[in-house]
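Below is one structure, written out as structure tokens, with a few remarks after it.
Complex shown without one protein chain; remaining protein chains in place.
Take a look at subunit A:
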Amino acid sequence: MPDEEYHEWLRREGRIVIVGASLAGLRAAEALRAGGFAGSLTLIGDEPHEPYDRPPLSKAVLLGKASPEHTELPRLRRTDATWRLGVAATGLDMTAKRVRLADGEEVPYDRLLIATGVRARPWPKEDEAQLDGVFVLRTRDDAVRLHRRLAASPRRVFVIGAGFTGSEIASACRARGLAVTVAERADGPLVGALGGVIGAVAADLHRDNGVDLRTGVTVTGLEGDATGRVRAAHLSDGSVVDTDVVVVSLGAIRNTDWLKGSGLGAGPRGIACDAGCRAFDFRGIVTDDVFVAGDVARCPHPLFGYQFLSLEHWGNAVAQAEVAAHNMISAGADRRPHLWMPAFWSSQFGVNIKSVGVPAMGEEIMITQGSLAERRFVGVYGHQGRVIAAVSFDNSRWLDFYQQQIERGAPFPVEYRTVDRRPEGRAPMPAGFPDPSLPTHGPTVTLSGYSPADRQLVFTPARH
């Protein structure tokens, strides 16, 4: 059947299956219907809940300002879908075009979208992870459990890992008046995502808010009492911290285990796909009926050297789901590339942190507005003479400008005058990212590999 004709049939009566019933899955389902898909639609999710929003779980929910039961994602339109919730997908047969479920059932598809996202990386020592009082935070159920324990006024909360989630948890605990210790392998919080210069500001932020922050240390073990409750954490510097709650915040693992042996190019770094969200098989050949979106996808981005980016960003999940949905029901010429500008936000200790671009690619940073000491600033990251990212602390209204600078490949260092440029912001300094060959945790962006340039894309070259 010619391409055009096939897609017409697909839109009319095809079968689309979406594995993953969270933000990306839901938005893709809605976009499929908005795009005129009239066939059968099935959503498969391993959690029993309707799609819900995760950002509040580490913020308002922990503070008791929002109920974890009431973070459902707003429905933007009818999906008329069959929902298979509480049943995990366990396998994929790409030849027979079927998804296997945990209950033994098989669901056939004409087009498949994989949006299985990530899960919290558990504490690696299983017996210690089982101790009562040891938590991770990713799902609504995690949030319910942790919130209940925080509400019981523990004497101390011990957070392992000062990435965004760990920092937000520490912030929520301090706002509740709880004693908090945070242990971080790097020299400061957020170093993996934003570098050492910003990490130093984040460290001050933690300490000024009463967090007992331990940097440059790892946790060597968690100790339980006779009843199986956690009672202390042992650190690599020999110190011991008494605690009755431990939150393991060591980043995420991509949910690709169920694809083992499927022949898809899936692994611990996610599922590789092209800019049109089509998955690669393990040989590196692109499929045409399996699509990927959200945190689990790794997708080449032309603005960032065509590197395959995995972005654990809310906005990326939405944008990529829409592109994937569009491309699933469109013939070749009508397809669109996913060109989302990486952007994320965090709220901690009363500070709004926002970033655009890929800070981790930055070699240098300069503070173009405001001041690090006041913790209100915009920092711009440079990579090989061009602007590659920007971060703001309580200054997010300027970031649209820097996003345009990134898109245009504007030169770095930033020479022109800006309002509120301080003497400290006149020269770039090393951004202070750790050596990428050393293991670290919690960066929101992982960089790896290259793909050949997609010749159909035209970008405005840098002007310098």
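The definition used in the following text is that a contact is a pair of C-beta atoms (placed from the backbone, for glycine too) under 8 Å apart; a residue touches a chain by one contact, two chains touch by 3 or more; residues count from 1.
One rule holds in what follows: contacts and distances are computed from a predicted model.
J.: Considering the UniProt annotation of the chain absent from this complex, which name among "Cytochrome P450", "Flavodoxin reductases (Ferredoxin-NADPH reductases) family 1", "GntR family transcriptional regulator" or "Aspartyl/glutamyl-tRNA(Asn/Gln) amidotransferase subunit C" applies?
T.: From the choices "Cytochrome P450", "Flavodoxin reductases (Ferredoxin-NADPH reductases) family 1", "GntR family transcriptional regulator" or "Aspartyl/glutamyl-tRNA(Asn/Gln) amidotransferase subunit C", the unshown chain carries the UniProt name "Cytochrome P450".
J.: May I ask which residue of A:Gly161, A:Gly195, A:Gly276 or A:Gly370 touches the chain that does not appear here?
T.: Of the candidates A:Gly161, A:Gly195, A:Gly276 or A:Gly370, A:Gly370 is in touch with the missing chain.
J.: Out of A:Asp237, A:Asp334 or A:Asp400, which residue would touch the omitted chain in the full complex?
T.: A:Asp400
J.: At which residues does subunit A meet the chain that is not included here?
T.: Looking at subunit A, the ones touching the missing chain are residues 368-370, 374, 376, 378, 397-401, 404, 416-420.
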